[in-house]
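With one protein chain held back, the other chains of the complex are shown just where they sit.
For reference, chains read A, B and C in written order, and residue numbers begin at 1 within each chain.
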């Protein structure tokens, strides 16, 4: 959904020279990447590193969705925001920082909450979606919307000293609902405001999300369809595990889907699509 | 070598709240971190993510060494520089970007080439050193200086689609020379200018360097003494391998060291401590 | 005795006194040890609080992923899988933070 790029400018060749000389990537990979659009949902600890590395690599268009404004307690992990932007829109803040690094990318900030009403319209304009959100309801919403729109979903999450990464709905692999047909009980769900997080953990997972999006966009393909990366920062270990295949019985991506349009995900999950309430409780 | 911090300000408590609530880190870990100084040598693809996550977490003092100026071909991976800073000092550029994120850190930019003449003086002012350089001669220089000064050396490297990470001279583990007593033949050494690199690969390794430095600084301790992380971005795999212990025969950290002051590392390695010459060859 | 390793992560370890790795020896029994039996054994011997956040009915609660030797348990037979010596069985609470 970006106009295909058929040649690189002199400026592009200089800027991207260090990746152009990689045989596995090359001029062809660069042109594909510049013809690719990526939507990042969540402008927080995962969204910041994901956005900056996609911008640096020269993605064609980068959309960033977040309804929230920058807070001081974000800055220990959300590295594209700045102290003097406390109170301004996070999606706009990310776009401003990325623009200074690479103005050759087209940026689209969305200062809104992704919902069942607007998700299909926004997602349909992008080739790849990154789940960098912080709540269960939006994760199910994004999954269903990506299945319906036929977009790969590069999903990252982080909490405390741990991170997880996988790619849903890509290369025939499973979707989020194939793995988790039922949402978790709300009392088992912890967010970063309640549970805390070491800032560089979403940094590493968000960077991995950028990597997998770059691999998909440039034609190399992802390593994480039907596989999940588990990262434990306390003991410094990474583990890659094999997941189940796509489920024929999946209500959204299966043979006879019963969920064919977006539903009420707050009701489905029994939990709000924001961590604001809990934040108030902690502060 | 930073004045010990004995209490957190109200601003600190809000800014760092998400890591303060982690029992393994806590107020004690935060105060230790704010009493810790880190020197990053190399303000490139590894140095940028390492610097920004150390700054975000609230390290006490951050020194950044680089003799070089920002170039357009750096920007696909060196995410703290900006298009309008092409031509200015890289160490200064990193400091300016980090300052906007967290002005409560003390920053020291060093616009110079680390050498046998200045290394001991600079390194002695810091608690932890990060090797984020791009050439063999500086890697041996940094190793020897850290052994002589008794500082842990968090070493990262990246090229093409691969990255490596380990921590030398820490918790009784080996140093760089224990593993590599002899330098590699110059014709086997490839740098990012010649070999290319996918930008987010040093992003992930540099973030891991920040993580290990944060773990050392906050008292958790590193997971990578006598262990090495090998990252392959093409197949998305991480492998953690066990290294040899400290060598009693090591010429710098062994029982009877023969290298007791810094030597001529360009001569030792048969290669210059810069990648400038090769860059000219490629462009 | 059947020696295996049971691990908890992603927050599931908070139900077991914040201990992630448990080297356990399952006692001899007349029938083969299946995952269905292990779940009950874990509830009785490892879980220290709020067992309803681990087991619901006879299986793990929604949101916990079970891995048998680094593979999703659905690939291995789920509750019917017969546990082998030295198996590593991991219960991961999926994360949602970002």
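Keep this in mind: a contact is a pair of C-beta atoms (placed from the backbone, for glycine too) under 8 Å apart; a residue touches a chain by one contact, two chains touch by 3 or more.
Quick caveat, the model's predicted, so the values are computed rather than measured.
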Check your understanding: Looking at the whole complex, which visible chains does the left-out chain touch?
Key -> B
**Study point:** Which of B:13, B:27, B:179 or B:272 contacts the chain that the document leaves out
**Key:** B:179
Revision key, fill the gap. Among listed residues B:5, B:72 or B:230, the absent chain is touched only by B:230
Practice item. Give the residue, chosen from B:163, B:217 or B:236, that touches the chain omitted from the document. Key: B:163
Practice item. Please pick, from B:65, B:192, B:210 or B:266, the residue that touches the omitted chain in the full complex. Key: B:192
Check your understanding: Tell me, which residues in subunit B touch the chain that this view leaves out?
Key -> 42, 44-47, 132-136, 139, 156-160, 162-164, 179-185, 187-192, 195, 197, 202, 228, 230, 232, 239-244
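Note that only the chains that are shown with their structure count from here on.
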Review point. Quick one: most central chain, C-alpha centroids?
Key: A
Study note, to complete from the structure: Chain centres from averaged Cα atoms put subunit A and subunit B apart, in whole Å, by 28
**Study point:** Distance from the mean Cα position of subunit C to that of subunit B, given in whole angstrom
**Key:** 40
Study note, to complete from the structure: subunit B touches at least 2 other chains through residues none
Check your understanding: Could you say which residues in subunit C touch two or more other chains, in rising order?
Key -> none
